[in-house]
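In what follows, a single structure is set out as structure tokens and then discussed.
Omission of a single protein chain aside, the complex is shown with its protein chains in their original locations.
Letters A and B name the chains as they come in the text, with residue numbers starting at 1 for each one.
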Amino acid sequence: MSDDALFAAVMDPANRADPYPLYARLRERPVSRQRDGSYVVSTHAAIRSLLFDPRLSSEDLPPPRRPRTGNPLKDLILNPIKNRISATHRPFIFRDPPDHDRLRSLVMREFSIARVQALRPRIAQEVDALIDACRGRGEVCLVSDLSYPLPVTVICELLGVPRADEPRFQAWATQLATAVEPDARHDDATRRQIVGAFDEIAAYMGDLIREKRRRPTDDMLSGLAAPGPGGRKQMSDFDLLSTAVLLLVAGHETTVNLITNAMLTLLRHPEELERLRADPERAPRLIEEVLRYEPPVHFRTRKALGTITVAGETIPKGAPVILLFAAANRDPSRFQAPDRFDPDRGDIEHFGFGGGLHYCVGAPLARIEAEIALVALSRRLVAPRLAVDPPPYRPGASLRGPEELRIGIDGTA
Amino acid sequence: MKPASGAGVLRVVVDLNRCQGYAQCCYAAPDAFAIRGHEILFYDPAPPAERRGAIERALQACPVRAISLQAGPDDGDAP
Partner (left out) sequence: MTPEPAGIVVVGASLAGLRGAEALRRGGYDGPLTLVGAEPYRPYDRPPLSKHVLAGELAADATRLPELTDLRARWRLGSPAVSLDRASRTLRLGDGSVLAYEALLITTGAEARPWPAETGGGLAGIFTLRGRDDAAALREALVARPRQVLIVGGGLIGCEAASCLRDLGLPVTLVDPNPAPLARGLGGFVGGVIAGCLRDSGAMFRPGTMVRAFEGDAAGHVARARLADGSTIETNLVIAALGATRATGWLRGAGLRADAGGVTCDAACRVLAADGTPCPDIYAAGDVARWPIALYGHRLIAVEHWGNAIEQAAHAARNLLAGPGDQRPYTHLPAFWSSQFGVNIKLVGLPEGADSVAVVQGSRASRRFLAVYGRAGRSIAAVSFDQARWLPAYAEAITAGAPFPPINDATDRPRIETSAPGFPSLRTAPAHPAAETVHV
């Protein structure tokens, strides 16, 4: 395989279960130009350098377009307006400073330490209930039994979205998450589906936001929708909508991978699972090592606003840049024996939550969920073992994780 | 005012050159770490020993590994 086809191979679902040999080949050139003109960055030093480079823009997605409907009112007036709105009010992970900073800081104010801490007992209760529900079974599917429903419940509670409504937008959320996959931007049909899902979920959210304005409750949506100083809106309605949708989707599509990847890794290293069972205080270091070794998000795409020289390679102005975090996490020039899962390595400076300005907003919550879930799983699943290894994977190459994880058990404790 | 170092106290130092204000420590150990203003980290260099678990979480969660915690007892020699 030629070097400029390596990233296409990463995108190939056949390589989903083990992309790491491809990453190793990509790292041979820290910045590797691909056939489609994008530049894949895969070493720790080069990614670290670019994460702090103000010439790398996150406004990389082409503006989404609504499909033609044949209705002139929609095609000529309404949809072009909607297109323009979607392009200028993207979620803040697709925005640059100063807009990004303003929106993100408003979100962080609502994502307060007190509010996140207060979720701990709720998460523990939910984890116990989910494991209780597996009583009497000889096999569980971790994804559908715990690592999907847990973060969904948590994000719904945090945002103030009725959990009962969740089945309505589950499919939309999954569809929207594909927006971060590079192949989605090349494919018109996928793009249309993304826009369609956004319009549907935005309609739902719009209603909910109006409701929160009428009757505020103690949750993030109410907080974001509430008037700011001087009675003015904290953010525009369009920004509020895209922010709310982003948080909901991110809550659906990322923590699931962290929990599933962690359990998969522990079941492949049963001695570590046993150590966790004996000593739950090992959980934090174990989770950081999972974030390095099997991160929930493998890469993010940016755009070069200027000509950038990094690791001796020149990225031309306007080129798409793919920051391959998961490859940097296994960079042997940064980590000793990077392909070994070793929670006791002193140095776990990973990109499992990205880095720089766009460092994952939900990281503290993901850590709490993963810690509580893993400790409970290690204690309550009796003699757990992988029923299928490797498990089948979801289609995403960036948001990468198992579709299902079947675990044989001798019951639950 | 925070108690002085002594028995039952941990010792913490943060490399504020490395610190980028990610605030992960504040979520992990809110009693010991706080961000003030946009990005000033204030921390307790002598938290009580019972906060050890939270401090360890903060240390692990720091994206730039800027937090140091004394792991064992002193090498003995007073003071």
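Assume contacts are C-beta pairs under 8 Å (C-beta built on N, C-alpha and C of every residue); 3 or more make two chains touch, one makes a residue touch a chain.
Model, not experiment: these values are computed from the prediction.
Novice: Of the residues A:D53, A:E200, A:D342 or A:E403, I need the one that contacts the missing chain.
Specialist: A:D53
Novice: Residue by residue, what part of chain B touches the chain that was omitted?
Specialist: Output for chain B: 1-5, 10-13, 15-17, 19-21, 36-40, 42, 44-46, 68-72, 74-75, 77-79.
Novice: For chain A, which residues reach the chain that was dropped from this view?
Specialist: Given the touch definition above, chain A has residues 48-49, 52-58, 96-98, 305-306, 317, 356-357 touching the missing chain.
Keep in mind that, in the parts below, only the chains that are shown with their structure count from here on.
Novice: How big is the gap, in whole Å, between where the Cα atoms of chain A centre and where those of chain B centre?
Specialist: Centres of chain A and chain B (C-alpha means) sit 29 Å apart.
Novice: List the residues on chain A that touch chain B in their complex, please.
Specialist: The touching residues are 113-114, 116-117, 281, 284-285, 287-288, 347-349, 353, 355, 359, 363-364, 367.
Novice: Using the touch definition up top, name the residues of chain B that touch chain A in the complex.
Specialist: Within the complex, chain B contacts chain A at residues 22, 24, 26-28, 30, 53, 56-57, 60-61, 63-65.
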